[in-house]
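This report concerns only the one structure given below.
In this view, the complex is presented without one of its protein chains, the others remaining in place.
Labels run A and B following the written order; every chain starts at residue 1.
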Amino acid sequence: MLGLNKKDTSLLIVVAILTLLAPFILNPFPTDSAMAQFNAGYPDLMQRFVIFGIFAIGFNILFGLTGYLSFGHAAFLGVGSYSAVWMFKLLSYSVIPAIALSVVVAGLFSLLIGFVSLRRSGIYFSILTLAFAQMSFALAYSVLSNPKFNLTNGETGLQVYSDDPQILQSANAPDLPHLFGVPMRATYTLDVGAWSFDFNAGYYMCAVIMMVVFYLAIRIFRSPFGMMLRAVKSNQQRMNYTGLNSKPYTLAAFVISGMYAGLAGGLMAAMDPLAGAERMQWTASGEVVLMTILGGSGTLIGPVLGAGFIKYFENIFSKINDNVLHSWFAFLPDGLEDAVVFVIHPFIGKGWHLTLGILFMLVVIYLPGGLVEGGQRILNRLKRKKPQTDETKSGESEPAE
Amino acid sequence: MAILKVKDVSKRFGGLKALTDVNLSVEENSVHAIIGPNGAGKSTLLNCLVGKLMPDTGAVLFDNASVLGLEPYQINQMGISRVFQTPEIFGELTVMENMLIPIFAMRDGAFRMHAYETIANETAIVEQAEAMLEEMNMADKRHMHSASLSRGDKRRLEIGMCLSQNPRLLLLDEPTAGMARADTNNTIDLLKQIKDERDITIAIIEHDMHVVFSLAERITVLAQGTPLVEDVPEKIRGHPKVREAYLGEAA
Partner (left out) sequence: MDAILLQILNGLDKGSAYALIALGLTLIFGTLGVVNFAHGALFMIGAFCAVTVQKLMGLSFETLDETQKDFLGNPLKVETPYVEAWFGPEVGATIIDWSVPLAILFAIPIMLLVGYVMERGLIKHFYKRPHADQILVTFGLAIVLQEIVKYFFGANPIQTPAPDALSGSIDLGIMVGFDTNAIIYPIWRLVYFGFAVAIIGAVFSFLQFTTFGMVVRAGMADRETVGLLGINIDRRFTIMFGIAAAVAGLAGVMYGPLNPPNYHMGMDFLVLSFVVVVVGGMGSLPGAVLAGFLLGILESFASTTWATTTIPGINQIIIYLVAIVVLLTRPRGLMGRKGVMEE
């Protein structure tokens, strides 16, 4: 279907079903139950799942295929956000021109940065992208925010004010970002018994866009172009002696992933018309690296999983506090209960980053293929058990992949 | 007609003269070997031919066009393929993909943004790759990661990748270095077969006399960065200057 093989088609369908039904899947607990705080099906969080998913899918096209580790991709996300807010300020609150411009501007910006950074490879490339991103952050935070020339509105962040021109804003259109008149914030709440589910317009727009760009990523992975990108990672020397110029291939991958980041930034601004410099800081670039690696770089679904995983547990962990822990371990004897809570305490609430850091290290050390590899290993182990009981097949190694 | 002409090429590294006034011409559809003791400048010469090194003076002409100053990929697109001393293949990719890449490179040039096509739909290219794998006796290994191939198979794959581009000149850099006798003989047989079946010029840099004398139609002996003699193998075998160069090394 759609020019994909059977396996990829089913992957796409599974992702589509999961994203479309996310409001149900993420809200498994009744609204009034004690566990309701662990529901993740509210619009703001669901939007973040798919937007960071898009960001990570794009990053994976660069890092997963070519092996070039960029530490500066947040810059493109930030540029996308600023472009979108500028469209809101100048034209209207319609999200279409805003998102379109954010992709275009991020593409041009990544062309410029990629052209310079890709003159070097390896660690130099990582540091150059890091330097560019930090410079962009400083530019956005202070340099481009002065009375003479205020492009970013510095610390406050860029936002829409009532005296902005908004030349195309019609009188009856909503006074906040909208798609053909449907505000991004519009949410329909469905109550079923004790449960309630939120269906948010902004989320569904992001989800549809994510499925489109996920489909495009699959096409890239399966294309001759994608194969050339993997060749860049594998052996540039052989590539050059095979008559291929690796530079434009890498640059193209860089720009594509920059455009994905810009799209994510534009969508963020469309959900909440505000753009701040902190979105460009290198820690934000680090986050997308974490997502991609944790999920499984170089795999199709890995980055989406990683983004969902990190955003989900960030939300859940920050809500667990000592009281919750005490109620969970109430069945233990008092002293033991306190001890268990004491041990877990550093890793929850504000300690989420500690947990994430440890998890990330464990993945890099033991599971370089991320969650996807972990899942495959478990599956393989389950599969392998069967033939052994039949004693039909020995452990003959099947072709990898 | 000479397909490759090296004229007065010199190259120094600091104080070391690696090549001094090298003149050489390789006839079309011949097998030309370049031999010489260690440090004679064989590898430097090869690197000057493929764009990795820029000679200080002189000219390198392929089919009467200069290759100096060109990038390796441009030289490859002119019709020169290179086989490395240790097989250079795409280790993380499958054998089939390894074979597809050079064929794509030949059809689409140094860069093409074919990001929306699907490999499976490129039937002509897939067929060519399968035929080449068949010719190399590797069709059954097409789904293996090439990094897991044996040394001899890696060499076959690399040669196959080069041949799939129908190069006019195939450069081989000590293709049997570090190989066991059996693998060496297989490689010699493969190269003989290639020479018989195709219109191709082969230039081979080699240390192993057995390989050289089983394949070459013409031999250039390089010593201390300068061609000593050039002749047919029978004459090279007993040539006093050659013996001197090699015995000098042995002593």
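By our rule, a contact is a pair of C-beta atoms (placed from the backbone, for glycine too) under 8 Å apart; a residue touches a chain by one contact, two chains touch by 3 or more.
Everything quoted here is computed from the prediction, not taken from an experiment.
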item	value
Displayed partners of the chain not shown (whole complex)	A
Sole contact to the chain not displayed, among A:307, A:356 or A:372	A:356
Absent-chain contact - pick from A:142, A:170 or A:189	A:142
Identified contact with the non-displayed chain, of A:69, A:106, A:305 or A:325	A:69
Where the missing chain touches subunit A, by residue	67, 69, 116, 119-124, 126-128, 130-132, 134-135, 138-139, 141-144, 146, 236, 282-283, 286, 289, 293, 346, 351, 353-354, 356-358, 360-361, 364-365, 368
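The rule we apply is simple: only the chains that are shown with their structure count from here on.
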item	value
Whole-Å gap between the CA centroids of subunit A and subunit B	46
Residues on subunit A engaged by subunit B in the complex (per definition of touch)	3, 5, 219-220, 222-228, 230-231, 233-235, 237-245, 248-249, 252, 256, 399-401
Subunit A-facing residues of subunit B, complex	50, 71-73, 76-77, 81-82, 84, 88-94, 97, 100-102, 104-106, 108-122, 143-145, 148, 161, 165
